[in-house]
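Shown here: the complex without one of its protein chains, the others still in place.
Here the chain labels run A and B in written order, and each chain numbers its own residues starting at 1.
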Amino acid sequence: MTDRSITVNGHPWQAQEGETILEVAARHGVEIPTLCHDPRLKPAGACRTCLVEIDGWRRLAPACATPVTEGMSIVTENERIDRHRKTLLALYMTDHPQSREESERGAPDQLFDMVARYQAPSDWGVLENKRQGRPDDRNPYIQFNPEACILCARCTRYCDEVESVSAITLAQRGSETTIATVDAESLLDTTCEMCGGCIDVCPTGAMAEKIPLVRGDKPERELEKVRTTCNYCGVGCQMDLNVDPDAREGQGKVVKVTSPPVGTTTNDGNLCVKGRFAYDFIDHPDRLTQPLVRGEDGELHPTTWDDALAKAATGLRGVTERHGPDALGFVSSSRCTMEENFLMQKLSRAVFHTNNVHQCAAT
Amino acid sequence: MAGLVTTFGAGAMTNSIGEIRDADFLFVIGSNTSEAHPIIAMEMKRAVHRGATMVVADPRAVWMTTLAQKHLQLRPGTDVWLLNAMAHVIIEEGLVDEAFIREHTENFEAVREAVRKYTPEEAEKVTDISAEDIRWVAHRYATTERAGIYYTLGITEHSHGTDNVYCLANLVLMTGHLGKRSAGMNPLRGQNNVQGANDAGATPIFLPGYQRVDDEEVRRKYEESWGVALPPEPGMNLNVMMKAVGKSIRGMYVMGEDILLSEPNVSKLEEGMNNVDFLVIQEPFLNETARYADVVFPSAVFAEKDGTFTNSERRVQLVRKAVEPPGEARADWEILVSLANACGASWDYPNSASVYDELAKDAPRFAGISHERIEESAEGPKSGLQWPCPDPNHSGTEFLHEGGVLRGKGLFSAVEYRPSEELPDQEYALLLSTGRTLYHYNAATQTRRESGLVAKQSDPFVEIHPKDAGKRGIASGDLVEVCTRRGKVHARAILSRQVRRGCLWMPLHFHEARANLLTNDAGDPITQTAEYKVCAAEVRSVEKDGAEQRYPGSYYAMNGPGPGAGGERRS
Partner (left out) sequence: MTHPIRSSIPDELQKAGGKLEGVAREIAQRTGIPEAHIYGVGSFFHLLDRPHQKVRVCTGLSCRLAGADEVLKAASEAGLPVESCSCLAGCDVPPAVLRERRVLPAVQVEDVKRAGGDWQRLRSSSPLVAAPHRKDEHWSGSIGPENADPSQLVFDLRGKPNFTGEAYRKAAEMGPEAFFQQLEDSGLQGRGGAGFPAHIKWKGVFQQQETTRYVVLNADEGEPGTFKDREVMLRRPDLVLEGLAIAARMVGAKEVFLYLRGEFEVPWATMESALRRFVDAGTFGDIQFHFHAGHGAYICGEETALLEALEGKRGMPRLKPPFPVEVGLWGKPTLIHNVETIACIPPIVQRGGSWFRELGKTEPGTKLYCISGHVQRPGTYELPLGIDLDELVEAAGGYLGTLKAFSPGGASSGFLPASERNRPLSFQALGEVGSMLGSAGVVVLNETVDMKWAVMQQLEFFEAESCGQCAPCRIGTYYLRDSLDKHMASQPRTESLRHVADTAWQMNEGSICGLGQAAPLPLTTALRHFPEDFER
């Protein structure tokens, strides 16, 4: 790696070969707005919000897609750039729902944040939306709200470059450009694997989780996020359970799962269909809510914890007394936590004196 | 696991998930990565998009073959032939890493001797992979610096699973692809905490941290810690235990597993269950096994409790309570503590963090890890801590064996090919493998309660090659009966070119078509892991489906994995 000496807003900085202006700026805490950038994707330079001025360049340059070169002198704030941001955002707003309430179907709409941050005018009038959606798509998870789409193409690029299933594409052109599937098919009937990455990368919430919308959950900004580890495969993805704390009479309910920011966890902001969407089982009517013991009638009946624990203790000890400790088998679970597995083997060894303890996937 | 511990001294991914994207050569064998480990698949895709070469060895044309430069579509169960032939080529062409072998390994000569007769030409006859391809892959693997091996149950769920693992390890050792970034030998774990369950000592041979129960010194340490005498002899592993159910095993305590759905050859197991005196299960949902239970404890799911999971790359991460469990359900660890105390123990753990502290105290590999430290790591670039982490100032270990093999010397193991226990014959002419799909998980107790996943994949199905289907008069969408010597199930037929001719493939997730009624419980002689991947089967149509319907969620099965990912293959 060769170092490059550059100047940003008059400050002399070192940067590495191949680094983009946006990356160097982020490293130094200099704010450059962007709507289409994602570190997992090749820079597109399409949203145009990150344009900066480079000494000697006639045109403004996209910070996300411009690698620094030796001696480059960059300005990220001046009158020209300010006018650029204001007028660009004003244009975006003419082709967008006019209020957060109308726009936000899922994650917070960053366009509104940006308009506020740069004090851009939002009174240039309203254009009729020409982007086609797929209102009849019967897929259960992913809803595309074309009105809120700003065509940053993060979703299609994610689908191509990260998930690599290329289920969605930019289609049509000009102001009719939209996000489409082949022949407007339901995502269920395409190569889509429902990873929901399109939702995760969308800056405006145009791609949104369908179920919370149908169910009428609170908007994401009113939910509490709890970072945890996914309970499916062995990758150990970190994810944020979005909890409505008031639901279930204050017991809380998981109404959505979102992924942590890129670059902070093993999964790098990615989740799969199960991690992102398969959480209905948590609050499912089939859940066991009381201990059960088998009665004289041969059926399982609800009982108290004290009773169930006592019956279990007596039953297990009875086996040991009759047949010896090694007549007991303890099956632990790779689905449970480290702590629980530890306690299970301790129970087997220290309380019941047998090493007959194992779990299902020991290969 | 046993194979890896024998060879290297630690049973885990040698390298980290985040390193995959920087690999230059990926040898993916017996892993349907994009369905079983989608997030790891994304890292592999990233490597390929960057320019890496990927080779996928699998009897099925799984999705990843779309991006692979070569797909080695071997006959099921012939992995030893393929891998020994690769070793043969590497030795023959002088591509071994002599220095690494000299300094860091032992027993290489035995392997050199053993693989002499495994020529690529002979291997071609057994595996159906051309000698040319075997040479090409062996050459590319041996000569690429950042070359990693990635495998899962397609390698281990065989009666010769441990042999397969030894063969892979031999390749790693002879090329010195160990102790380096983006290389190594990487088993991808099927469940969230397989690694952790083994790490924590839920095994008949090891106390926490892979300390043997028959090691006097270890046992003394734990006896002192726990204040009780401990049994000195290793216990039964799961496969042995399941065969002993109702015989020498008369009482059971089962936490978080539906053994009647997931263990092989379930009819035998059901017989045994009738002779069990007492069964306790601990579950969030009533399951098949509950039919035999005397006591059922309602347990919390992951979102309702605190604790840690350890992932495939040895990273210990926090599980945090987000919501209250329903009704009177409790966290599994709380139930275990209550039960121990009901049996007369006096366990006192104020929270799950204190349980981890006890686990770490006597297990040197985890000694530096605590909930508190993991919490702090969430601020860093990657959350969690990777073992080995011997003390509180240690920052964890990204990839193993950097300064030399943990075991001291990596152990080569000479392996001879043994055919699978049950191969097709006249009566059962097809070869059945089972596996996972993207849309469901294990026994699907969670995923089939999720309307969306059901919409994508609702019913049990069996993939069959169009030629085999044609011979049997089976059309796509027909309800068929799949039978083996052990049982039969019904499923929808999908005519698919993803499977080899003469092969069937079924998912294991559907209780109404329990694949484990069919599979053979013949176990690996060392791990006793059952042969879920190979058994003889036959199939016949039982109900014609009038219309050629589009089968939900089977896009690739219907269309093949062809139109995936970027389209352009590199060459």
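The working rule: a contact is a pair of C-beta atoms (placed from the backbone, for glycine too) under 8 Å apart; a residue touches a chain by one contact, two chains touch by 3 or more.
Note that the structure is a prediction, hence the values are computed from the model and not measured.
S.K.: Given the contact definition stated above, which residue among A:26, A:75, A:182 or A:247 touches the chain not shown here?
M.R.: A:182
S.K.: From the list A:75, A:91 or A:310, pick the residue that touches the absent chain.
M.R.: A:91
S.K.: Which of A:11, A:27, A:83 or A:215 sits in contact with the chain that's absent?
M.R.: A:83
S.K.: Which one touches the absent chain: A:30, A:72 or A:150?
M.R.: Selected residue, touching the omitted chain: A:150.
S.K.: Touch as defined at the start, partner being the missing chain; which of A:26, A:65 or A:226 qualifies?
M.R.: Once the missing chain is taken into account, the touching residue is A:65.
S.K.: On chain A, where is the contact patch with the chain that was removed from view?
M.R.: These residues touch the chain not displayed: 43, 45-48, 51, 59-60, 62, 65, 80, 83-84, 87-88, 90-92, 94-95, 124-125, 127, 130, 150-151, 153, 160, 165-177, 180-183, 190-191.
The working rule: only the chains that are shown with their structure count from here on.
S.K.: For chain A and chain B, what's the span in angstrom between their mean Cα positions?
M.R.: Distance between chain centres, rounded to whole Å: 26 Å.
S.K.: Considering the complex alone, what residue numbers of chain A touch chain B?
M.R.: Listed in rising order, the residues are 40, 138-141, 160-166, 188-191, 193-195, 211, 226-238, 241, 243, 248, 251-254, 260, 263-268, 270-275, 277-284, 286-294, 300, 305, 308-313, 315-320, 322-323, 325-363.
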